[in-house]
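Note that this complex is displayed minus one protein chain, with the remaining chains in position.
Up next, chain A:
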């Protein structure tokens, strides 16, 4: 894990709330494998909708700890690929494996529990809930309290010294009867949510309804909510859509800091500058097929990619 403070230098000056990097250790996630291992494997996946071939024999891997860019012109199949990875579509052919488990046919919430989280191209927050509550829903994904557990609080946990209340009677009661798991989870969730909001830089409006937040804040809130589920792989679907250059610059810093927390990041993006600037490796799709894969430099020089983005020159046709 690199020194988190180094990445804050990319944060633009316009940003009102500077992210507080002192909490990184508290929100970093635990790893279940080594850096550089294959985390997600898209194994010769084909996806057909009736006669339309949305993905044709697409094959690539995401390695633990990297930032992978998935790019391509409009309609290249990026979001389709993404949806297949998060369980929305089942591939017609081929397999998608996450940490060795095949993902096809697993329900979306189970896939989240496996360790994949995502954001949406068209923001999909819970509009009538506050920013804080939105993130807490994400935290809840890792919590265990059941309905009877919440109602009757019979699952007790022996609290550690710092979890014990300071005052007299409550302290002795907590020592004798323990503290309910629900209470501890709730407390931990609130704390972690606040730290995540601070991490993405929107803690100043934690109590506000998601629908009332400005656009940039909503995008960041989606990222915080996804991070709250402690995913090993976080997939960002066009996170820079609608951002101005300064905001894009911020976002690049944020993506790097997310990786520094221990998450592997997959970015789908149109904006070449952002993708070339932040990713370690890039996979390029066109018309449902992979046309290139490599480091940003390699991809930027690849004639096929240039052709796909700029159109083929007349003399080559």
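To be clear about the criterion, a contact is a pair of C-beta atoms (placed from the backbone, for glycine too) under 8 Å apart; a residue touches a chain by one contact, two chains touch by 3 or more; residues count from 1.
Here, contacts and distances are computed from a predicted model.
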**Q.** Candidate names "Na(+)-translocating NADH-quinone reductase subunit C", "Branched-chain amino acid transport system permease protein", "Carrier domain-containing protein" or "Molybdopterin-dependent oxidoreductase"; UniProt protein name, chain not shown
**A.** "Branched-chain amino acid transport system permease protein"
Q. For the full complex, which residue in A:60, A:120, A:287 or A:309 touches the chain that was left out?
A. A:120
Q | Among A:86, A:218 or A:264, the residue in touch with the chain that has been omitted | A | A:86
Q: Tell me which residue among A:43, A:186, A:280 or A:293 touches the hidden chain in the full complex.
A: A:186
Q) Looking at the whole complex, which of A:44, A:95, A:109 or A:158 touches the chain that is not displayed? A) A:109
Q) Tell me, which residues in chain A touch the chain that this view leaves out? A) 86, 107-109, 112-113, 117-118, 120, 124-130, 133, 136-138, 140-143, 145, 147, 150-151, 182, 185-186, 189, 208-209, 211-212, 225-226, 229
